[in-house]
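Every protein chain but one is kept in place in this view of the complex.
Then we have chain A:
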Amino acid sequence: MSTSSAISMPMVTMPLLASTPASKLTLNRLFMAAAVALNAEIRRTKARLLEEVVKLQKLVLKKVKGLTKEELSIRNDLVLALPERIRAIPDGSMAGAKQTANWAASASHKNIMFDSSDGNFDSEFFQQSEESSQFRQEYEMRRMKQDQGLDVISEGLDTLKNLANDMNEELDRQVPLIDEIDTKVDKATSDIKNTNVRLKETVTKMRSSQNFCIDIILLCVILGIASYLYNVLK
């Protein structure tokens, strides 16, 4: 109601005011008022829509009969996209900045524009701008270098990850093989132990009569005597 009257007023007064250049500024201001009012209405509608979207999100997750899984995910995606679309509707909070910058007196402090077309700058401003631009450049350079370094690290990490995964799989492959080796070696060890025991028994059987050592000693004595006699008789 108030918006419609705000709209109709400039419609009526426009031809009257359009003539005077001095009043062009006033004309702009009137349009501004209408725009502000419209924007306010848009913002109110957006807020209401956002509330509705929350309710819709809850509804979408409920499973409906006869709906395939794909359609469900499509609906889900759509609902998720809705808040973005709602927020994207221009409600003047961005447009307002451009227009307020043109107002010399009551510049809005929220949106600082770097427009150099505004007149109230003196030489000090330019000095600062040099320093700040240098600083900005250095910041950008350092950031680029950091990005490059991080890229190199990321490549190295990729290679490491691949190597580690391959090693992991290789070790998994070797585990049952080693278990098999373990079993077989155990079996071989016990076989050898058995054989050793049997060998020991056999040798002990031969030695226990004690004739074995005596035999060898007597043999050596006889050989010594024989060689001595041989040398003497030669």
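Note that a contact is a pair of C-beta atoms (placed from the backbone, for glycine too) under 8 Å apart; a residue touches a chain by one contact, two chains touch by 3 or more; residues count from 1.
Convention: contacts and distances are computed from a predicted model.
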Protein name (UniProt record) of the chain left out of view, among "Hemoglobin subunit beta-H1 isoform X2", "Glutathione S-transferase theta-4", "Serine/threonine-protein phosphatase with EF-hands" or "Gamma-soluble NSF attachment protein": "Gamma-soluble NSF attachment protein"
Contact partner of the left-out chain, one of A:55, A:69 or A:173: A:173
Sole residue of A:138, A:158 or A:215 that reaches the chain not shown, by the stated touch rule: A:158
For chain A, the residues touching the chain missing from this view: 74, 78, 155, 158-159, 161-162, 165-166, 168-169, 172-173
